[in-house]
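Shown here: the complex without one of its protein chains, the others still in place.
Note that the chains are named A, B, C and D in the order they appear, and that numbering of residues resets to 1 at the start of each chain.
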Amino acid sequence: MRTAAYLIKKLLSASVTLAIISLLIFGVFQLLPGNPATIILGVDADPLQVQALSEELGLDAPPLQRYARWVAGLFSGDLGRSVRYQVPVIELIRQSLPVTASLAALSLLVTVALSVPVSIYLAKNNNKKLPTFISALMQVGIAVPSFWLAILLVMVFAVVLRWLPSGDFVPFSQSVSGALRSLILPAAAISIGTTAVVIRYLKNTMLDQLSMDYVRTARSKGLGKNKVLYRHVLKNALLPAITMLGMIAVDVLGGSIIVENVFNLPGIGRLIISGVGNRDFPLVQGLVFYLALTVVVVNFVVDLLYAAVDPRIRLK
Amino acid sequence: MIKKAGRNTNFKVGAILLCLFLILLILSLICTPYDPNKMNTQAKFQPPSFQHLLGTDNFGRDIFSRVMKGAQTVCFVGFTSVAIGLAAGFILGAVSGYLGGPADEVIMRLMDAQMAFPGIILALVLITLIGPGSVSTALALGVTAVPRFCRITRACFMQIKELDYIKAAKSRGASVPRLIACHILPNMLSPLIVTATLAFSTAILAEAGLSYLGLGIQPPQPSWGKMLFEAQAYLLTNPWYAFIPGCMITLTVLGFNLLGDGLRDLTDTKTL
Amino acid sequence: MSAVEPLLELRDLSRYYRVKSKKNPFLKQQIKAVDRLSLSIYPGETFGLVGESGCGKSTAGHVLAGILPPTAGEIRYGGKSFSAMSGREKAAARREIQIVLQDPSASLNPKRKIGWIVGEPLLINADYSKQARQRLVAEMLETVGLDESCASRYPHELSGGQRQRVNIAAALMLASKLLVADEVVSALDVSVQSQILNLLKKLQRTRQLTYLFISHDLNVVQYMSDRLGVMYLGRLVEYGAVDDIYGDARHPYTKALLSTMPSVADRGVERIILEGEVPSLLAPPSGCAFHTRCRQARDLCRQTPPEMREICRGHYACCHFALENKG
Amino acid sequence: ATQKEAAPENSVPPVTESASPSAAQSTPASDVTVRVALGSEPDNLDPMLSAATDTAAVMMNVYEGLMGFDQKGDFIPAIAQSYTAAPDGLSYTFTLKKGVKFHDGKDCTAKDVKYTYEKLAGLTGEKPLNSTLSQELVKVETPDDYTVVLTLKQRDAGFMSKTILSIEEEGYADNSTKPIGTGPYKFVEYIQGQKIVLEKNENYSTIAERKPTIGKVEFVIMTDENAKLMALKSGNLDIAGVSAPNAAALGDDFSIVQGPQNMVQVLALNNAVKPLDNLKVRQAINYAVNKDEIIGAVVDGKGTKVESFLSPSMATYYNDNIAAYKTDIEKAKSLLKEAGYEKGFDLTITVPSNYQTHIDTAQVIKDQLAQVGINVNIQLIEWAQWLDGVYTKRDYQSTIIGHSGKLDPQDFLNRFTSTYDKNYFNFTNPDYDKLVTEAAATTDISQRAALYKQCQQFLVDQAASVFIQDPHIIFAVSKKLDGLQIYPVTFFNMSDIHVKS
Partner (left out) sequence: MEQLLDIQGLSVEVLNGGRYYKAVEQVGFQIGKGETVGLVGESGCGKSLTALSIMGLLPETARAGGRVLFRGRDLLSLTEEEKCVFRGRDISIVFQEPMTALNPLVPVGRQIAEAFLLHHTGSRAEAREAAIGMMRQVGLSRAPSLYWEYPHQLSGGMKQRVVICMALINRPALLIADEPTTALDVTIQFQILELIRQLNRTLSATVLFISHDLGVVKEVCSRLLVMYAGLIVEEGGTEDVLRHPMHPYTRQLLASIPTAQNRGRDLYSIPGAVAPLDKRKPDVCPFSDRCAQASAVCFSAAPALRGLNGRRVRCFLAGGEAIERC
């Protein structure tokens, strides 16, 4: 009952969020100048072709009607047809999702896999030389513009060393190792920044936790410093970091937009940019909706996770 | 406080980097070695020398002068966007945090909606809408920064408004504007400053990102992001051209980040 | 005593908090932090309010000081009900009721200098020139026994006792008549505590102040108060003159409270150990709220809430067996 | 067929800077996959519905027209073996080759040609898809399976350029998703946003020299210049168009093929807005712009200066004796003075943000115009906005854009006629209109060329815009490949490519 009500409440606010997003995008698209048909056909188009295309795309319908159609479609599980690519948006998402999803998953994985041990190390050895150096390095990592970082990574690892491909996604279905190889550099480009942010946060919470009373209590039982850290502090420090997951998810998705362009990965981010450029309303609406949904779902899951891990929320 | 600042490495290094940035900025306001936009197509891609400290670019413009002038752009975009984000975020956050209830709910949903899709897309759409240029770039980046300020303001308001000294002031008849101006605001200044500092560096990076997507500052106005983007084309032939604006961005962002972190440590505020 | 008009009268004053239900986020629940509190405070006296943590003492004080609006009930000040007052009268009355809060460090704005803090009530309520304000502040600081140089210092530069003096100074700045002292000495060491208590006594003498003295320290309350009220779970369970209560408590809760009061002096009273904890305000027990911890509890207590009964003049207790519980 | 005369001096023939292309001793490599960068997303795979040059550049490997064209822009027989034009110029009779087969194995015959042309011209009652054909083409007859007669309403010297339109199979409706043509390459798949894949058509016979050797071609859609460069460097791409500065940097693993691409980069002036409606002002701008400097600075010298709205690669029609504006700051200043703009004025150049070449050009022009007191304000706008605001609504002062060429000069020069739908220059001059109309109706090549040359001089005299250059197209080709040719119309002719031995 409790959980159900909690769920319903969360779901409600999430749907409000999504509704706001969809209305915003729609509004913006009404204001953006440019006609998809002209954009698709370009400078050399024959006026007859442009007209034919406009009609075919249904661009002559009044905007509200188009929106209503889109929303109606949404409820029947149909995100509409892309104006630019002439295929159902869902099809495009299906094509590009694996790329972005695996990129995001890998980045997230790297972020978590790196930040937890490093921040433990930093928290344990606060104020020593090497850890300070690592912290400084992480700071530099955040400060480098992402596309430059991406390009530098390619330069070093793909062009000079030739260890990894410079881009272009190999589908998992074709070759798992190939897919992973093609994702390593982009994931690195994204996760350097997020890892640094997470480490900074985790280290701080860890230090905060270390100064808590319960640590002293645990030590007074006869637990050694390390044991206290692993048995008691870690869980408490990771807990608030869970809420960061939602934010990182947004960061990772945002980062993937530029990185996908640099690495020419056919993912959601690249699709969105082209969608905006092409005034492909159904596509952008669909994608942003999808992204927002992902973020909302991630936050939702994070909330549930938090509730599941933290007895204070679970049992109150 | 000053003593503590002296021992905080983050703060020190950040302050030094920003001082350098400020010196560059002030110098650029007085004069630059060359006209940053003056081309000399005969002398393109000169390597660094005494004549051109950092060499020349693909149009033979003096990179050092452009870097200097670019500092102004960085400053303008950073300040304006932070100001916009801060102002709007503060008002929304204040309303949300002070009133709570339905107003809070509505504002938080709006912020959620904005946070749910990547800032760069939002900025992209906004710039498309209002046309490119430094003003609209700053505006777009300002808008993307709103949730950040809104959240921190809200959190501070919710926290501070429950504190005893607010209660005491209330019992002495202080009005709401007075409570906010004289009691809440001064006490949330440090988290706001920290957030603003960090938002400043985010703005610099975002400007570079927008330049990469072909928007942002209008040429030939020098901006580090744009320079870095333009230099990518010559990465293989003239790597130092890309190296310079890249380093400038990195160092400035680093400066702001370190300063922000340092301030956070010094004032012991929690922000994200 | 009854010939004198009470300065402040509370009639069935209630203050509820609405909190989100933990079971169902759509629902709100009420916490009856103060429930139908009725009492009178006479000019010049010190009325003590004691009770365990969370029983609503502070809430009552906050409502009186205008920090929180009451949910129900009436506050009469100087014989006139607040709700019947004009805006101007109300503001004047508000100025005369001031509060000093528990935590001396949390109740001072850390970003403001002492002089500003003490002068702020003037800034809000009256039009004084800067000089006049500074003069008044200096006078007030002297009154509470602080050095004039304190005016230009920040709260964190002062000790706990000094901070509490600043709080008192700020509260007295508006020539207040009724001072709600909410646990003013709880956070202080004994040595400093005695300084503040002495100061309060002195001010009461020189300025004809009336105190509502909230505390959980029974020694302090006994020392300070003329009359005393005991609260339990948002309700007043017993009140009367201090000697009446300390000498002849009639509510079992008061008795238990008094018997457990640690003291350096020897007191040959029997100890009554209260079992268990204070029940949650979200689900207060039926009938007499104290029955869950009361050794005397009977079926009657579980079903019917007791009425306030007069034991002797001015001594009331809210227990079914108040009259039998002698000695 | 049209005959081109000797190449004019200023047209640079395609040059292969590395190994000679004549090393034609290529190994047929059916299992080789060649990856080519494609700069933009295809608009529609069906040639009838497609207008984008990049799409055509790819799909011309899949489809063929009655005629084809070679590197010089000359028409060569494709599906048609030969043709004859009626003396009055009102009908053309094409004899088709036998044995030409669509990829699905069906024969390509006259009925397919008829189907294609009737559909384009709207003769079937449906909406026409090609405005020229819908105005000109009266009827299509097929006396037999291998003969087609096209009848025109009026004489049109440029009609030959319509003979290269792709022939589609009669009754086949899925060309947008699963294109079927007769070309040397078969369509395999198109993944939106990623790539188009073609494979060798083993049964290809239409044009003997275009028999394919490369087994599989992937056109990888890459919008990012750097991504392209990195992909080339790391071996992920075999062929890509690159920018001039990058070409130099690619090093030894690639050969560079470059040449004019029949494009005119133009600083388009809106002749209808102040102060550009003043001839003297436009002339002053023309005098102030130094094209050589632009070519040097922006494309590293890899461009051909043009003086009129036609690329020198259209050798027959290009007026190389044009009385052009020689850069002359003083002259420009005095013209401005005469026009009443002694103190100069503000000029906004609106540039689409996705073309770095144009942005760079704008920066140089800003610098140059500053010398005569014109204060240029560069405004970058998104491509979509450019198309909408500048190109369609004509709401701008000046802009920089490149017009890529067709095989007929008419397609270039009629952009300045007052009736032309996309005459965004707002240039109106009845005399010019008359000249262009006259030229269009003239079938005699030299006479026609003379008229077009007159047109060009006209545009220059009127300083209708500033015609800057034909920026060369530059391809980086992996050292293992050979044979890439540049065509006057963008065309990745994969049949030319072969693997080096």
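Methods note: a contact is a pair of C-beta atoms (placed from the backbone, for glycine too) under 8 Å apart; a residue touches a chain by one contact, two chains touch by 3 or more.
In this text, all values refer to a predicted model and were calculated from it rather than measured experimentally.
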Contact partner of the left-out chain, one of C:L197, C:A249, C:C288 or C:C301: C:L197
Contacting the left-out chain in the complete assembly, out of C:S81, C:S159 or C:S286: C:S159
Which of C:E5, C:E142 or C:D189 contacts the chain that the document leaves out: C:D189
Per the touch definition above, residue among A:V87, A:V140 or A:V309 touching the missing chain: A:V309
Hidden partner interface residues of chain C, rising order: 52-53, 159, 161, 189-195, 197-198, 201-202, 216, 218-220, 222-224, 246, 256-257, 260-265, 271, 273-274, 277-278
Residue ranges of chain A at the interface with the undisplayed chain: 212-214, 216-225, 231-232, 235-236, 239, 309-312, 315-316
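Note that only the chains that are shown with their structure count from here on.
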Touching chain A and also chain C, the following chains: B
Pair of chains joined by more contacts [C-beta pairs], B-C or A-B: A-B
From chain A, the most remote chain by mean C-alpha position: C
Chain centre separation (chain C, chain D; CA means) in Å: 89
Cα-centroid distance, chain B relative to chain C, in whole angstrom: 49
Centre distance in Å when chain B and chain D are each reduced to the mean of their C-alpha atoms: 44
Two or more partner chains touched - positions in chain C: none
Junction residues of chain D, two or more chains touched: 226, 233, 354, 382, 384-385
In the complex with chain A, residue positions of chain B that touch it: 9, 105, 109-110, 112-113, 115-121, 124-125, 128-129, 201, 205, 208-209, 212-213, 225, 228-229, 232, 235, 242, 246, 249-251, 253-254, 257-258, 261, 272
Contact footprint of chain B on chain C as seen in their complex: 62, 65-67, 91, 94-95, 97-99, 101-103, 106-112, 120-121, 124-125, 167, 170-171, 173-174
Residues on chain A engaged by chain B in the complex (per definition of touch): 13, 16-18, 20-21, 24, 28, 31-32, 132, 139-140, 142-148, 151, 155, 200-201, 244, 247, 250, 253-254, 257-258, 261, 269, 272-273, 276, 288, 291-292, 295-296
